[in-house]
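Below is one structure, written out as structure tokens, with a few remarks after it.
The complex appears here without one of its protein chains, the remainder shown in place.
For clarity, chains are labelled A and B in written order, and residue numbers in each chain start from 1.
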Amino acid sequence: MLGEVTGLKIKILEYDDRSIRFLVENIPLALLNAIRRLTISDVPSMAIDYVYFIENSSPLYDEIVAHRLGLIPLTSDRALEKYGPPEECRDNEERPDCYARLYLEAEASDGTKVVYSGDLVSDDEDVQPVYKNIPIVVLGPGQKISFEARARLGRGREHAKWSPVSAATHKYVPQIIVNSEKCYGESCAKCVNVCPKNVLKIKDGRLVVEDELSCSLCRQCEKVCPTDAILVSWKPNSYIMYVESTGVLRPERIVLEASRILEEKAEQLLSELEK
Amino acid sequence: MLEEDGRNHTDRMINMVLVPVRCFTCGAPLGHLWEKFYERVKNGEDPEKVLDDLGVKRYCCRRMLVSHVQLIEELVHYSRPV
Partner (left out) sequence: MSAGRVLYKCGRCGRVFDLFQLQVLAPRIRCPYCGYRVIYKVRSPVVKKVKAI
């Protein structure tokens, strides 16, 4: 099924700080899906693992505060090289290159005070909360909170907080073929109205496919067409992949790391087989 | 629990006390958007437009903000006096 991958081509469709959408041509689905799954479960990132509470008189229990802290995304782009791998660092607090420390000490004098993720003081400038205004806890008058949190690299397979992506998907590349001889054009236009993604338009009285890539292959247009003039199909071995980062790593980095991990895994398998 | 607008929110007490940091379903971080969202909706903007503007696309994430009641603001007054 896999065979040889030849003539692989990548075209970036959308790209920003948080997400990447790209078209891959001539790639087997199994390979692309393996990469997609590895972005979710195997690409390491930083997240708080343990919290040492010194004081907490806030309305939330220590465990709830710790849980919320664990979910805060921490910048990991440089931490990936700096910190030890998750497998070696798990519960290994003695190793110096495993844990980053984040401190927080807050007290509300009079009136309530919201403690934000930006109030965390990190001892490593490469490991910082991605978003500075996530509320952690609300303190009432006179209440105090003080703790030290330890963050380490982890993988999504251990806990979802270590997963660097909030969405990783792929879909077929749609191809919509309109038979203009059968199509009634403007006088019918049933497919134009039924399409949930607004892919089809009427231009100069004729039906045109305007935004082919955003088609979700739902085939509502085929169903509604009285003359079977429209056909929804897809290109073989071409896919559109979408990766949305939680902010911990750059989106392209996540895909690159996932591909590298897949390569490592394949090499491991090969060396085991050769033994 | 009576809101300023006179509506009773007792039936929604089961809600989270403080905004969730992430979406329960997809794990996208949302906690940092709550205050912006709340302020804008309170000032009369349409929640749908505010969510679009904040870049909250999926309905799993949208329901997190739309259905949230920030109970901790009220609860903190009844927490342990120090």
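Just so it is clear, a contact is a pair of C-beta atoms (placed from the backbone, for glycine too) under 8 Å apart; a residue touches a chain by one contact, two chains touch by 3 or more.
Not measured: the values here are computed from a predicted model.
> Need the list of shown chains touched by the one chain that isn't shown.
Hidden chain contacts in the full assembly come out as A.
> Hey, which of A:159, A:182 or A:265 is the one touching the hidden chain?
A:159
> Among A:35, A:51, A:120 or A:153, which residue is in contact with the omitted chain in the full complex?
Considering the complete complex, A:51 is the one touching the chain left out.
> Need a quick check: the contact residues on chain A for the chain that isn't drawn.
Residues of chain A in touch with the missing chain: 47-57, 62-63, 66-67, 69-70, 149, 159, 161.
We take it that only the chains that are shown with their structure count from here on.
> Just give me the whole-number Å value for how far the CA centre of chain A lies from that of chain B.
So the centroids are 23 Å from each other.
> In their shared complex, at which residues does chain B touch chain A?
Against chain A, the touching part of chain B is residues 17-19, 21-23, 26-29, 31-32, 34-35, 58, 72-73, 75-77, 79-82.
> Flag every residue of chain A that touches chain B in the complex, lowest number first.
57-60, 68, 71-73, 112, 117, 130-135, 137-140, 142-144, 160-161, 163, 166-167, 244, 246-247
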